[in-house]
Structures are given as C-alpha cells and as structure tokens.
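One protein chain is absent from this view; the other protein chains keep their places.
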Amino acid sequence: MNLRLELTRFLNLCFALASAFMFWKGLSIVTNSHSPIVVVLSGSMEPAFQRGDILFLWNRNELNKVGDVVVYEVDNKEIPIVHRVLREHVDETSGKQLLLTKGDNNAGNDIPLYAKRKIYLHKEKDIVGTVKGYIPQLGYITIWISENKYAKMGLMGLIALSALLSNE
Amino acid sequence: MSKPINVYSTPDLRQTLDEALPDVFKRLNYEQSFKLIDTKLIIGYSIAVVAAISFLLDKKLKFEEALLYQKVLVGSYAILSAVFWYFNNYIEKGVKYTGYSKEKAIVVATKMTKYDYNYQVTLRNEAGSVIKTTLPANTVFDEQGYLQTDLLFKWFEEKLDSFYKKAK
C-alpha cells in the first residue's frame, strides 16, 4: 500500500470537481450574479424563450433599460423569473432604479408575482442579471438531471469515475 | 503491480512503468526521496481545500454575504493553480523518481508520446551528468499485459552501470 500513490490518484478526483465548481464561482464573480447561467423553466416569455433554453446573464450594469430581459428573484420564492422590463424609473441623484416587468406571453404585468404589497422591483436588490446571450434547448439536460434523482447520482458517479480512471 | 494492463494504451503503459520505479531502485539499493512528490501533494491539496471552503461558504451564506470571501478564494485558487502548473512544467519536469544511496544520487524523468511504445528515460546523477535512453515498452511487458519486473530491473541495472562507467 503506497499512501502517496493513493493520495495522488484521489487528488485527480478532487481536481475534477474543484475546477468545475471554481469555474462557476469565477464566472459568478465576473458577472456579479449568483447564477450567471440559467435555464428557462416556464413558457411566459414564449416564443422568445422556451423551457430548456439556456440564458447567459450579466449583472455589472447599474441600470436597466426598457426592453431588457431580466432575471429576478422574489423573496421566499425559490425559482427565479425571466421577464422583460416594461417601465423604468431612475432617480439620478441616488442612482436607484425601479422596474416594472412583464412576460411577453403574459397578458398583464408582474405586479401579482411580486412580494406582498410590492409594485416595483429594485434593480439593485432584486435583479439577478440581464440576459445577454442565448442557447436553445440545451438546458433540457439540466432539467432532466435536476428533476430525476437517479440521473443526478449517475452524473456524479460518471464524473468521479472518469477522474479516477484517467491517467492524464 | 500484478494487474495486467492494456498494452496499446500509452498512458497505462507509462503509469505502470512509473509506478514500478521505486521498487526497481530499492533493489538497486537506493533510498527514495519524497521531496518533490510531497511538495506537489501539498500544493494540490491546498487547491482542493480552497475549493472545498468556497463550496461550503456557497452553501452556508447568501451570494452578497460571501462575495468578498469568494473573491479571495477564487483568487487564491487561480494563483495556486498557476503555481501547480509551474511546478509541474518547470520544476518537476517529468521527474518520477528521486533517490539516493551512500555516495550516489539519481533523478529519473520519464516521458512517453502518444501512440509510441518507447519509454523515454532521462537519468541524472549527483554530479549533474545526464543520460537519455529509450526503453521499448514491449520488451518488459508480456502478451497478457503483465509487467516483467525482473526484466525492467535488469534493464535499469545495465543502464546505470554504463552510466556510471561513462561518467567516470
């Protein structure tokens, strides 16, 4: 039994997991968004975005414009929402901006979706990011993985296996 | 060391030969020095620890709360990875074994290119003289893919002999 040999092999497994995670963290620091890449889960922006589409976000902008597609989070709700900015009001002295959003495929604006008694989103606090880029359908893999326990375990197993078996 | 390997896979060949080096040199009365391999393990595991801390912070804290720590962690991850890369390419340079006996020292670096069964060995002694030589891997593996450790030992014994004769 050679301890150093085993440690070297185990290190390869650590590297595989660490590099994937740190790449994600690095990306989220660069974009200033806690989820720089999101997968569309609802059809409220159809036909622009469908379930399973992948969106790339950017959150270094201080203000949003009308027409921007933004991802926002509502307190106490897990799932972020991807909708378009319908109105913006910015106070140039304080730099604070209020936004009203709406899904392209929805009849009305998002006020019913906001947290209780809230009628605007705050750019600074509520916005996760602004959509900059788009890849269709590829996100179905992650939907499938996240909604299927066995697929999740299988994927983790595959990453571990490939790291353990690789010699390079 | 008694597992058969696929002799058509260069990485498998190289790994098996590399891992056999300590035993060969033990029989040649060398004591292994672990300085390089330990340094490598320390750098490697600090990378893993940094990634693990980042992962835990991500689970425990909100994005905004952890942002400063994460910046530091991602930065250290990048720096440590660069150090690791530098160590591999400019300090270790393919050194797979370092050993010493009473008055002698030996450094063994190995290399194997893809689709080539030649095991390229570079030997360096305490005086700094260097010899480059090639071992065709098919001469030390049998048809079932078992490493013939005796043949390997004899090959290194011969090479070392001629190396020291030449050096004198």
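A few remarks follow.
Residue numbering begins at 1 within each chain, and the chains themselves are lettered A and B in the order written.
Operating definition for what follows: a contact is a pair of C-beta atoms (placed from the backbone, for glycine too) under 8 Å apart; a residue touches a chain by one contact, two chains touch by 3 or more.
The working rule: contacts and distances are computed from a predicted model.
One chain of this complex is left out of the view, and of "Prenyltransferase alpha-alpha toroid domain-containing protein", "LAMI_0H02718g1_1", "LSM complex subunit LSM3" or "Signal peptidase subunit 3", the protein name its UniProt record gives is "Signal peptidase subunit 3". Only one of A:V66, A:I79 or A:A115 touches the chain withheld from this view, namely A:V66. Although one chain is not displayed, its contacts with subunit A can still be listed: residues 47-49, 65-69, 84, 86-94, 96-98, 104, 108-109, 111, 119-120, 131-136, 161-162, 165-168.
Note that in this section only the chains that are shown with their structure count from here on.
Subunit A and subunit B, compared by their mean Cα positions, are separated by 40 Å.
The residues of subunit A lying in touch with subunit B in their complex are 2, 4-5, 7-8, 11, 14-15, 17-18, 21-22, 25-26, 28-29, 34, 167-168. Across the complex, subunit B meets subunit A through its residues 11-12, 14-15, 19, 22, 34, 37-38, 40-41, 44-45, 47-48, 50-52, 54-55, 58, 63, 67, 70-71, 73-74, 77-78.
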